[in-house]
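Here the complex is missing a single protein chain, while all its other protein chains stay put.
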Amino acid sequence: MRLLVKERKERETASETVEDLVVRPSVAVEVEYPAIESRDLSVAYGRKPAIREISLRIPRNQTTAIIGPSGCGKSTYLRAINRMNDTIPTARTTGQLFVDGEDVYGPDVDPVLLRRKVGLIFQKPNPFPKTVYKNIAFGVNIHFRTTPEEMDTIVESALRQANLWDEVKDRLQESALGLSGGQQQRLCIARALAIQPEALLMDEPCSALDPVATARIEDLMFELKKEMAIVIVTHNMQQAARVADYTAFMYLGRLVEFNRTRELFERPQADLTENYITGRFG
Amino acid sequence: MKPRSIAVRRMTERVYVAGFLVGIGIALLALIVLLASILITAWPRLSPAILFNYSNARDPATAGYAAAIVGTLWVVGLTLLFSLPLGIAAGVYLEEYAGKGRVSRILQAAVTNLAGVPSVVFGLLGLAVFVRFFGLGPIVLAGALTLTMLVFPYVVITTQEAIRAVPSSIRDAALALGSTKWQAIRRQILPAASPGLLTAAILAAARAMGETAPLLVIGALFLQTFIPYGPESPFIALPVLIYAYTILPVDQWGGVAAAGIVVLLGLLFSINAVAIIVRNRLQRQRW
Partner (left out) sequence: MPEKAVRKALAQGMQELNENMVTLAELSELAIRKAVDSLSRSDADVAREVFTLDQELYALQEEIESNCVNLIALHAPVARDLRAITTSLKITTDLDRIGRYAKDIAEIALQFHGQIPPGLKDIVKIPRMADLTIDMVDRATQAFVNRDAESVRNIMEVDDAVDNLHDEVFQEVVEHMRDGNLPIEAGARYILVNRHLERIADHAVNIGERVVYMVTGDRLPRVRAADRAKAKKRSP
């Protein structure tokens, strides 16, 4: 019994410490006309808080990375943006989240429409167990009516946008599960692109891929950001440094620092940030 | 700290494997003995005539299962027609839409408990409700409705298992693309679960085909010299007829009964085989 009490005390002190450390997050850049903005967004699973009062502005047509140690809430924050947390019964969300100026947690907003505008790519590639063609057609069919010719065009254009067309153009009617991991992930990206999103969320999209596949997806991100805001959660700091224009650092559910990537990695403002990115902990 | 003997570890494994083999050997042996004894008993009566003759209680040589085969097909067919849509719908509801609240838990418990009810109870229920209360009489429809109630919980449970076996990543992918819950279920999850759903169908068919007690209680005939002509027809079913023949003196009618068993098993196997072929073809498109 005494042991349990001791453990709880230690845990409480740990989170107290971060409260002391993170009195106010260090947001060093002003983002005007953000693509996505959260204000005091908090998510809790049951009674356990996952993210607390995150206020962050994601710029348009840029790549923003969210870094932080495991369990700091970065995936939760990402999934809150397109309301995927709604599918988890114990999740409670408070605060506001604006996509293109509209509060997506407002009373009349249907998450289904939000998810067309804001796509999500998962950590492990998850193509449907169907043909390549049908994978892409699925999303389009849900939101639009098309003729077969229009659909062919859309499928091709999405695959081209995802740098996958040349590799699959002769096997559109074969199962998507026969593709390599990197190809499957690009297929998932094509699938999301086909419904013309305004922003793309990526949850550690390369962590299950080899370095060559990773590099191809990073190149892809470089192209895509010309047309949409990209938010990538990654625990690989070198990746964040490579691909992101802006970086946010989260710790224990809170936003610690947000700045241009080169500033954050050259001279971080918060000691916590510095300690994390130099590998002193995490 | 001392290393353990590898010889002992290997030997232990061999002992366990031997135990498993013994277990499965007994099961296999029992099955073989059963089938063999049936085949031997049925041998003298196994001829195509058995499929075309009507049943009678006088002459074993001219007794057959024609009416019973058609009756069984009618009853099982209608049972599948009723139970599959209902059962799959209920399974989808319980697995996808029902919350974690008390009501859902009660519903789930009800279904699970239904599966454990002895089949003769369903027969009594069918008799009271369908045959008498609704005044249907002992017709094919009444039998099908009764068996539907019996088979329903199995379909529900198997459907739930099949849906659960679909990786949640597929559901997440569909929802993330902006599909509603139903769209995700109808277009991705159910198709992905179709091998499992087919299993549910096979299970339902097999049970319906083999149940004797409920049909007996409903009022299936023992003797029928015409082919059942529709849902409103009085009927005779294979298991019931087999049972009837076993009541008669065994030296003369034993072979006929055994032959009936062979016919029943044959029917079962062919339906199974068809379903398995279809399922394999579906599965080849997947992982």
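By written order: A and B. Residues from 1 in each chain.
Basically, a contact is a pair of C-beta atoms (placed from the backbone, for glycine too) under 8 Å apart; a residue touches a chain by one contact, two chains touch by 3 or more.
Everything numeric in this text was worked out from a predicted model, so none of it was measured.
In the whole complex the chain that is left out makes contact with A. Within the entire complex, the positions of chain A that touch the omitted partner chain are 17, 237-238, 241, 265-268, 272-282.
Assume only the chains that are shown with their structure count from here on.
Listing the residues of chain B that touch chain A in their complex gives 99-100, 167, 169-180, 183, 187-188, 191-192, 285-287. Chain A contributes residues 82, 84, 87, 89, 112-116, 119-120, 122, 124, 126-130, 138-139, 142-143, 175, 177, 188, 191-192, 195 to its touches with chain B in the complex.
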